[in-house]
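Let me begin by handing over the structure; questions about it come next.
Removed: one protein chain of the complex. Kept in place: all other protein chains.
We call the chains A and B, going by the order they appear; numbering starts again at 1 in every chain.
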Amino acid sequence: MRKKLLNGPYLAWMLIFAILPLFIVVWYALTAEIGGERSFSAGSLARVFEPIYLRVLWRSLKLAAVSTLLCFFFGYPVALILTSRQFKRRTILVVLIVLPMWMNFLARTYAWLTLLEKNGVINSVLSFLHLPALSILYTDAAVVLGMVYNFLPFMILPIYSVLYKIDHSLIEAAEDLGATPLVTFRRVIFPQSLAGALSGVIMVFMPAMTTFVIPRLLGGGQYTLIGNLIEQQFLTTYDWGFGSALSLFLMALLLVTGALLMRSRGDGEGGLW
Amino acid sequence: MVRRVSSRVYLALVFLFLYAPIAVLMIFSFNSARSRGVWGGFTLDWYAQLFRDRQIMSSLYYTIACAVLASVFATVLGTVAAIGLSGMRGLPRALTAQLVYLPMINPDIVMGLSLMLLFISIKIPLGFLSMLLAHITFCLPFVILSVLPKLKQTQAELYDAALDLGATPLVAYGKVIIPQIRPGIITGFLLAFTMSIDDFVVSFFTTGNGVTNVAITIYAMARRGMNPKINALLTIMFAGVIFLLFIANRRTADAKTRR
Partner (left out) sequence: MKKNQVCQRSGVFRALLLAALLAAALLPLSACGGGNTETVIVYNWGDYIDQSVLRDFEREYGIHVIYEEFDTNESMYAKIKAGGTAYDVAIPSDYMIKRMIDEDGLIKINMDNIPNYVHIEDRFKNLSYDPLNEYSVPFFWGTVGILFNKTMVDEPVDSWEILWDKKYAKEIFMLDSQRDSIGITLKLLGYSLNSDDADELEAAKAKLIEQMPLVQAYVGDEVKDKMIAGEGAMAVVWSGDALNMMLENEDLDFALPREGTNIWTDAMVIPTTSRNPEAAEKFINYMCETEIAARNCDYINYSTPHREVLAALPEELKEDIRFYPGENDLAMSEYFEDLSAMLPVYDRIWTEVKAVYE
């Protein structure tokens, strides 16, 4: 098949701009600076497994998983509604879903501070309505909210593009055969949309795992997530070896998670889609 | 009917969630006080200052140029790669599939730093080109992950049928496969554009010598307190995009009525 050759340019690109830099990371992770020269050392990798760092990792995993789940639960219905035939200008709606992300990330996160603060916009509205104040800023809830806000479009879009393509005659056939909308959804629509959902899950989970600005701003820097830890190693401590070791470990973990996800789908041929 | 209404309400709530911070940003661009902590009255002064700020204006230019180029290039390269990938089987496919995620699971800062070291060692001076190359790299997985699920939905028989009917592979792709995966390509393009236009960390390390993007300028400015000039800039960008969408939409509407 000539199809395979189509991969050439991509593979070449990745070799230069992804694999080669990865080797630089591996090299830093496996060496330590002794007397001005870097020589082989497993010290950095061993440090990754100290309990305090595993704890940081566990907390990051939890928050990223919760955010991904929430994105799925809130995002899937949006994708479904967008594909229904009640909107003429769907593409515009889809663009409007992504548009907020074209505004600067830092500025948007600052805006969330304005919304969530003790004397912020939301609390002003609540107190005007004589409702109790909302105080979630600087908690896990705020961090999760920040992640959902920032990554939701990454969940909606891939699901939308798959749902959009589902053969409507199948749905009509199911309905003709007397299936309730719920059954049609469960038996016809949902299974076909899984590929898109999986893409979405990956696109949300990965950045949620490595972000460091959201926990710092919305979590009030009260705890360290793996992204913060890595950033700290490169920019504060200058321990590039430990920083690289941490990121290698994180990458390995994410790749294995991905592979397991793929297995669970019984796909067996090595793609996550 | 109930479903229709409730789904519209739901969508409206989601849009409220997505746009509430944007509204805050825009409102504070008219705040005469420098801090978002207080409201000092209405002013257009920040807009005037914005256009006099050459740092912001040049970074705006580089941001848009880089985002357009990177997303177009990544869309083409990524779509071709996705088609190629769908034709692979067995171990090569498994390995390539894992390769796709690489730029995504790499923490930004690691990617930025390692690319910076790479560019320096292969003697690409840090600037617009190096930033563009980096952007294309991190945009690629988003395109591939958007296109692949669509490829899985396409009917391979159609492609084979086209070949049987004498079409060259290129024509068969152009006429049969591409139209079928089009929504995926557009999704991928949009995601790539989105990733590029707002990237800070990777850009910071891969550019240099006076070339900066809006994100870098904003992060640097934040040190002395978020300047409302930034809100003014974002408001204009937002209005600009809405305006372009409106025009594009009008023109397609016109074309339709004429037809």
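Keep this in mind: contacts are C-beta pairs under 8 Å (C-beta built on N, C-alpha and C of every residue); 3 or more make two chains touch, one makes a residue touch a chain.
All of these numbers come straight from a predicted model, not from anything done at the bench.
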Selected residue (touches chain absent from view) among A:Y110, A:F205 or A:F249: A:Y110
Absent-chain contact - pick from B:Q153, B:T217 or B:N231: B:T217
Touch with the omitted chain, as defined above, among B:M116, B:L145, B:I181 or B:M195: B:M116
Footprint left on chain A by the chain that the document does not show: 52-53, 55-56, 88-92, 95, 110, 113-114, 117-119, 138, 216-217, 220-224, 229, 232-239, 242
Chain B residues touching the omitted chain (full complex): 33-38, 52-55, 57-58, 60-62, 64-65, 68, 113, 116-117, 119-120, 125-126, 182, 186, 190, 193, 204-205, 208-210, 212, 216-217, 219-227, 240-241, 244-245, 247-249, 251-252, 255-256
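Definition applied: only the chains that are shown with their structure count from here on.
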Interfacial residue positions of chain B with respect to chain A in the complex: 3-4, 7-8, 10-11, 14-15, 17-22, 24-25, 28, 36, 77-78, 80-81, 83-99, 101-111, 113-115, 117-118, 133-134, 136-137, 140, 142, 145-146, 148-150, 152-153, 169, 180, 183-184, 186-187, 190-191, 193-194, 197-198, 200, 214-215, 218-219, 222, 226, 230-231, 234, 237-238, 241, 245, 249
Interfacial residue positions of chain A with respect to chain B in the complex: 1-11, 13-14, 16-22, 24-25, 74, 77-78, 81-82, 84, 86, 89, 91-112, 114-115, 121, 149, 152-154, 157-158, 160-162, 164-166, 181, 192, 195-196, 198-199, 202-203, 206-207, 209-210, 212, 227, 230-231, 234-235, 240, 243-244, 247, 250-251, 254-255, 258-259, 269-273
